[in-house]
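Below you will find the structure I want to go over with you.
Certain chains of the assembly are absent from this excerpt, and the rest are unmoved.
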Amino acid sequence: MTSRALSTDVLLGLLPIALLIALWQGLVSFELAPVALLPPPGLVFSRLLQQLVTFSFQQEIIATLFRLFTGFLIAVALGVGVGMVAAASPAINATVRPLVRVLAPLPKVALYPALLLLLGFGHESKIALVAADALFPILLSTYYGASTVEQKLIWSAMAAGTPRREILLKVVLPAAMPSILTGCRIGLVISCIVVFLAEMITSTDGLGHVLITAARTFQAVDMFVPLITISLLGLILNALLQAARSYLLRGFPEA
Amino acid sequence: GSSRAQQTIRVGWTIPAEESKYWMMRRPAEFPDLGKTYNIEWTQFQGTAPMTQALAAGALDCATQAPLSLSNGVVGGNLKAYIVAQHVFEKPGGFSVYWAVMDDSPIKTIADLKGKTVGISVIGGGTQGPFNMLLKQNGIDPAKDIKLVEVGFAVSEDALRQGRVDAVNMNQPFAARAEAKGGTRKLFSLSQAMPNIVHILEACRADFVDKNPELVKAYVRDITSGMKKALANREETLKVVSEVLKAPIPVLDTYLLKDNDFGRDPGAAPNFPAIQKMLDIYAETGMLPKLDVAQFKHPTIVAPLQ
Amino acid sequence: MIEIDHVSQVFQTSARKDHLALSDISLTIEDGAFVSILGPSGCGKSTLLYIVGGFVSPTSGSAKVKGKTITAPGPDRGPVFQEFALFPWKTVLGNVMYGPRQQGVRATEAEAQSRALIEMVGLKGYENFFPKELSGGMKQRVALARTLAYHPEVLLMDEPFGALDAHTRTRLQNDLLNIWERDRKTVLFVTHSVDEAVFLSDKVVMMSRSPGRIRQVIDIDLPRPRRRTELLLDPRYQKYVVDIERMFDDIDEAGVNP
Amino acid sequence: MTSSAAIGRRVAPLLACIGLLAAWQVAALALKNDSFPTALEAMRAVPAILGDKEALINILASLRRMAIGFAAAVAVSIPLGLLMGRSRTVAAFFNPLLMVIYPVPKAALMPIIMLWLGVGDIAKTLVIFLGVSLPVIYHSFEGAKAVEEKMLWSGAAMGLSAAQCLVRIVLPAALPEILTGCRTGLVLALITMITSEMIARQSGAGNILFNALDMGQYDTVFAMIIIVGAMGIGLDAAFEKVRARLVRWSEPQFDMPLSFS
């Protein structure tokens, strides 16, 4: 990709976001929404800039990011691991499949109070919730990707003397990578949502907590600052994932 | 459904202490106007703060409110509303929201809370004003000297017994349950900060009231009579509440409408002076600017209405 | 020695019909023999290779290598698939180096060997290309190099020169023969070229139209080492070719029977 | 496939459920925590919920919202995802937008949503819609990107317009991947169906669950979780049936899953 094409892409991507902000401004300007509920974007962004340089706000972001990453990484490790093994071994498949069918659709937030009591109010309970919610999209995509790997790739590797236990790592994992990364992308966004939600429900810090404190006292601008922050974080993390994707999949036709 | 055009009020409610509304929901036949001259669209919320937002957004016409959430709506959300009725308050000798510690806890006084982890049902909620005031009176800076965590009433007992918090606030019916089980003790209650705290009341958007005075009147009349019925027929009230809360009657029977329960005004009349006192406490503890309760008073539409 | 004993293969099709691909195949291949399989398209040649490779287990009958029933693939039998099956996430060099690295050859050594093989198949300069960036014939040559790289005792080659121009094909035939003569590998070689089969093999197995049966096994009694230029003038060679082509005409009479 | 293996496959989910419940029972007994009832206590509460007509109406109301939200999400997301997959411009346009919108928790936007959509069905259906659409969009997107180019070329050479190519080639070719997205979406639909009723609710399964949660009736909470889990199994099984029919052509060629175990 040439750098010119890249910058056109970036411009194209900024356009709808600019439109969204314009729409937001429009709603405020034409008084379609009360300022108390929807403050003007200019106010929100200037407050965001102010906040970003303060130590306390940075601490909140770090707390949120720490939970998000730890939970997400646990979900990736578990989801990819279990998904691959389930695709490889009929015995494990027979156990995992029904378990996933039962566990996947459970509303994990409902378990959050129990998690709080078991793991406390700090990082652990939130990390557990994030991991539990991000796990299944990753697991399902991995399973799908792993179970549709071209047979002859596996055959080729086995004939080259790859031991069975290494086939997973050396062939199935790279061959299923496109699908796994799609799952990770969804898992990442879900992690963003859930970490925020968990912090909104019960927390002493983090972006979600900032929002709740502001919401309780109707500080509309301060409510939107953490929202915009999480949204920007999502954008940045996704761009990173996208970069990783185009590197990892450079041999694949679709990359 | 009726084919006649009826006016509808969109009402927000919550659990657990709005017996007159629960009567209206579960025993509508007992109310001559309800479902005939007007309709109610009930929406249940998790706590009063989201209802304040819903009122401010115009998604609700009337809703259960706490003095603090309502005031927040006024200050931050440009909300204009009337307090038309009152659900529960703390009556002298009755139940008062309290903070509990374990029996064997070294915490004996409020001052001992310094440096401890303390649970509260809702940070910035109605109980925090009086709570902050008590802490301050005992030489504790609520912002710095304790670690405050949000622990919903439902899990507060467990959180305390698990040692996740050193002290936690208790409300009915959980307080009754915890007391029955034993092992905890009351450290202090809100009544120490002020008597007759108003916990929840009924508020309606001012523009809605001004536009539909007759409608709201009918609603307030029914709240008044609902409260009467609730107080008059405890046995039936237990059933009604049990249906709404999906809690077994034996559990409710341990406290509901007994001495160890909150107080209820027989006419569901708001106690404006008490509310004013609370607003003053909020102002004193820096949670809100100073507010005058008069702005919430409608000249005619306020319980009790016959 | 590879012993194929009354092997049949039935596939279940999506139309929920059983489809007989191989019917009662028996064949013995001596160690170090070069055996070609000829047969009409769809007669089950690839399937037979899969069975010897241990990728597919036959519906009935058994296949043995060195007296042991084949149950799984192993580095003693190296396949070159008709569809190449290159690892898309690896470059040409990465694909070729895979086998030796897997066998525990040190990286530098494996790389040197692989580069030599890549040069042999005429792909010097393409080491860092990904499979998607190669032409059909180039992919086929990478697949060949990948299998040769780990020195399997038995080569299972499914039309390995099918996508190559005549010239490259001749060169690689010679290279293959050199390797075979040096290492005395056993080769099972599927091809559509009668010419190629006769030139390379000790034995040509002719299969009949689907469901695949063995029609005839012809011993090719030509001196080795064989030189293409000499052979083309040899009347025995020409006779083999003509005979086999004639047999093909007979097979065709049988018609199709899916 | 022998019939005993077939029976095994039937029984496996049951065994897994029993195993799960047993593990839960042991964990609950070990933890001795009021807010974590044993599996038996939770199971005992199930009939009470299912026997209650009002509860059933609630659950049906939730399912109806879920069905509408899911159907709408699939209808919008698949075309969008496919378009993004086949057109760099469309992808460049939508990708950042989606990435900005999706990480924002819908619960935090409730006040704004209430402002325009009220607190009724529409708002909740929207939340379900958003929950479902993310995986469907991204799986369709990646599925469409991975479609073999020469297949599209074949289609174009037969005179298919770009739009026809999208519907008649990209859609079927990407279908297995799309259906994986739909399956994840179905799971998320069930979850958002419940959580959309966390803050404001008139009826619904979440209503029962969050009420019980507020009241600290954990046997009912976990009974609801069991019920939702069971609904998940049922929907998933139904979906699997549909999926198997639609992508018969893409099932692995040989019987063994990866043929090396």
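In order of appearance the chains are A, B, C and D, and numbering begins at 1 in each one.
Convention: a contact is a pair of C-beta atoms (placed from the backbone, for glycine too) under 8 Å apart; a residue touches a chain by one contact, two chains touch by 3 or more.
Treat the numbers as computed from the prediction; the structure is a model and nothing was measured.
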item	value
Stoichiometry of the full complex in this file, given that only one copy per chain type appears	A x1, B x1, C x2, D x1
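Everything below uses one rule, namely that only the chains that are shown with their structure count from here on.
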item	value
Chain pair, A-C or A-D, that carries the greater number of C-beta contacts	A-D
From chain D, the most remote chain by mean C-alpha position	C
Chain centre separation (chain A, chain D; CA means) in Å	17
Centroid spacing, where centroids are CA-atom means, of chain B and chain D in whole angstrom	37
Between chain D and chain C, distance of the C-alpha-averaged centres to the nearest whole Å	47
Chain A, residues touching no fewer than two other chains	34, 37, 113, 117, 151, 155, 158, 215, 252-253
Multi-partner residues of chain C (each touching 2 or more other chains)	55, 72
Partner chain D, residues of chain B touching it in the complex	10, 12, 15-16, 41-46, 50, 53-54, 56-60, 152-155, 157-158, 161-162, 173-174, 177, 245-247
Complex contacts: residues of chain D adjacent to chain A	8-9, 12-17, 19-20, 31, 33, 35-36, 88-89, 92-97, 99-109, 111-112, 115-116, 134-135, 138-139, 142, 145-146, 148-149, 176-177, 180, 183-184, 186-188, 190-191, 194-195, 198, 206, 209-210, 213, 218, 221, 224-225, 228-229, 231-233, 235-237, 250, 252-254, 256-261
Chain B contact footprint on chain A (complex, rising order)	34-37, 113, 116-117, 120-121, 201-204, 212-213, 215-220
